[in-house]
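Before any comments, here is the structure.
== subunit A ==
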Amino acid sequence: MQPELLAWLIPLPPILAFFLIILWAYRNNRLSHTIALGSMLISWGLAMALFWVAIRAEDLGHHPIVSSIPWLPTGETSLNFGILIDPLSAVTLFFVAWTCLAIFLYSVGYHNFGKRRDPDDQPGLPPKAGGVEPMYARFFAFISLFAFGMLTLVVSDNLLLLFIGWEIMGLCSYLLIGFWYGKPSARDAMVKAFITTRIGDVLMLLGLAYLYSVTGTLNFRAILFDEQVLHTLAETPSIIGGLSTAGLIGILLFLGTVGKSAQWPLHVWLPDAMEGPTPVSAMIHAATMVSAGVYLVLRFFPLLTAGWHEGASLTPSMLVIAGIGAFTALFAATIAVTQVDIKRVLAYSTISQLGYMVAAVGIGAFVAGAFHLITHAFFKALLFLGSGSVIHGMEHGVRHTHEHVDAQDMFNMGGLRRKMPITFWTFLIGGFALSGFPLVTAGFWSKDEILADAYGHGYLLVFIILALAALLTAFYTMRQISLTFLGQPRTDAAKHAHESVWTMTLPLVVLAFFAVGIGWVGIPEQFPLLGGVLPNWLHEFVGGTLIEHPQALDFNPIPLLVSVGVALGGLLSGWLVYRRVSAGVPDPLQRWLGPIYTVLKNKYYFDELYHFLFVRPAYWFAETFTYRWIDRGLIDGFLHGVGRTAMRIGSFLRNAIDLPIINGLADRFGEGVKWLGRTFRVVQTGRVQEYLIIGLVFTGLLLSYLLLAQP
Partner candidate 1 sequence: MDQILSDPFGWFNHLLHSLLEGWGLSPGFISFALNLLGAFVMGLGVLFLTLFLIWAERKIIARIQDRLGPNRVGPFGILQTVADLVKLVTKELIVPVGADLGPYNLAPLLAVMSVVGLWAVIPLAPKLLGADINVGVLYVVSIGAISTLSIMLAGISSNNKYALLGAFRTVAQMVSYAVPMVLALIVPTLLAGSMGMVEIVEEQRSIWFLVIAPVAALIFFISSIAEVGRTPFDLLEAESELVAGFHIEYSGLRFGMFFVAEFLHAFTISALTTTLFLGGWQGPGAAEYPLLGLFYFGIKTALVYFVVIWVRGSFPRIRIDQMNQLNWKLITPLALVSLMVTAVVEKLVVEMGLIRIGVHLGANLLLLALTLWALRAYSRTVRRRVENPMSGLTQSAHQSLSGE
Partner candidate 2 sequence: MTVTQLVFLLTGGVTLGAALMVVLSPRLVHAALWLILSLAGTAVLFVLLEAGFLAVVQVAIYIDAIAILIIIVIMLTRRVMIRGETQITRNWWLGALSALILFGGLLILLDMVPIIAIDTPPPIADADQLLEDLGRSLVDVDRFILPFEVASIMLLAALIGSIMIAWPLTTRAEGEGDQ
């Protein structure tokens, strides 16, 4: 099978699964998850085959796997609809397929498949007593649709198709965050997520339209692989003074990313998105959706960096990106330090890691950004699934000892490593990868490469901010690990937690393997000792996406030392601080930081700010202006007027015309028909043969007339 066909086929199985489950299979849980898993397995297999083809291909960057068919004829040109597999999309496909598969399998166990359905669970609420999820099949349908969106986005060869996948994912995140729509918090979260990302999407759509109006195409190759298209874009000034067209489009598209991968200031939705089931969190925050944002930025790297070359000063758009990325990294990290909900910590760490990637792109470190995207996808999916497993265990404990504690609050946990060893070890690996534990973990290599790029190209400010963020990352990761797993159980629930089923632990193990191993494909050459043991395959391969291959910058010990330092320092301090936190004791940081702690704990009051700035005015607008004035006053008034006049006309017609004339005629006609019937009913003797005779007579008459009339 030729690779184009493979690429075409990859997104199809999940959408088929979606329709199959929604339309037919939804009554049968086993059938539903079999269909979903099977379809994902098929896509996974196709993706792996394609990935294999891709890495064997000769100079894939300049001769990618493309095929396209005309879709929307627009005037003389026509929007095509096709697939593009170049190194970037190949590696993205790789980790998307793996993580999606892991998450699908995990969901089976997470939703208590095989348990009896608890009679007092109703749809829309999480199962209380550990029965199987009431809307099990629906979950798999949604998540299949989600996977379809992501795969479409990855294999698409033009911005429009990418945008379609993007929006499908937006819809699915809405549906899945609010999967337990019985909970008001979930409802709010879904609305929040949807609207917040919508803002970014609208701006991105603007950028898309602008790009199309300028270049007349949306195909990636046509725009990003064409020197003078990029050149003209970079040269021509845009409608906003001081920005080149490329810059403006870049910023607009980047705002889409800001919404999708939750960069400041549109980061608010992501922590609330934790209301959804944990596989969804993993799906959104690690595997697919937020990665999609970064993927977009990476995809449009040539456009963003149009008119910039290595070593030159950053273009305005790059400045914006780098600034927002770096700021978000630090900002989210600071918030994450103070959170107590195990999933929220991860959420904020996701935001900050995404900030890393964005910052990396901003400073032109394309390969580093891609590298961190991949590694982060793996270890963050691992962490989320691990946290889900922890929560699962805790919920079991809570059910067992009927004490009312929040099963997600890390301060209620502790000492779980004995209860759930697999989860603990995998979580530990994931956490170390996140905090960049030197040499072994994947996170170290990618993060180190970003730092190295930042330092090597002399963006010191970015470098420092990212280093700080890395420090904090290591700190809160260790804080989380030690609060959750180390020390003594702080509640009976934690005492009675237990390990999860294999369907949940197996994905953890698989992902843990990648969380460690995936880093080794990107070790820089001149790295002491290790360098050159494994060739820096990733740099060669992914770098090939760009027109001219970015040269790997030469080794520099300072960023390495820094990153090792911050990682180990953060981990150590986190461990020291949270090693033994006994039950009921408040967070030690609260003592040291005081008011700052409160500010951080309340996430810099961003939710309140937005609520004041946007939500309340929007409510006012809807309530007073739209509803009262426009709807009630104008439209309803007009309609009522129309109604009254119509009634007057109608009554006139009825009394003057209908009753006397028409009804009269009709009645008289009816009477006539009655009379006819009464007269001629004697024909109906009820004897078939007489009917036949009558029929014959008339037929004979007719025939004889017909025959004799014509001479």
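Per the selection procedure, all candidates are chains of the complex that A comes from, given by their letters.
Here is the rule we go by: a residue touches a chain if its C-beta (ideal position, glycine included) is under 8 Å from a C-beta of that chain, and two chains touch if they have at least 3 such contacts; residues count from 1.
The structure presented is a predicted model; accordingly, all values stated were derived computationally and were not measured.
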### Query
For subunit A, which of the options 1 or 2 is its touching partner in this complex?
2
### Message
For the complex, give me every residue of subunit A touching candidate 2.
### Response
687, 689-690, 693, 696-697, 700, 703-704, 707
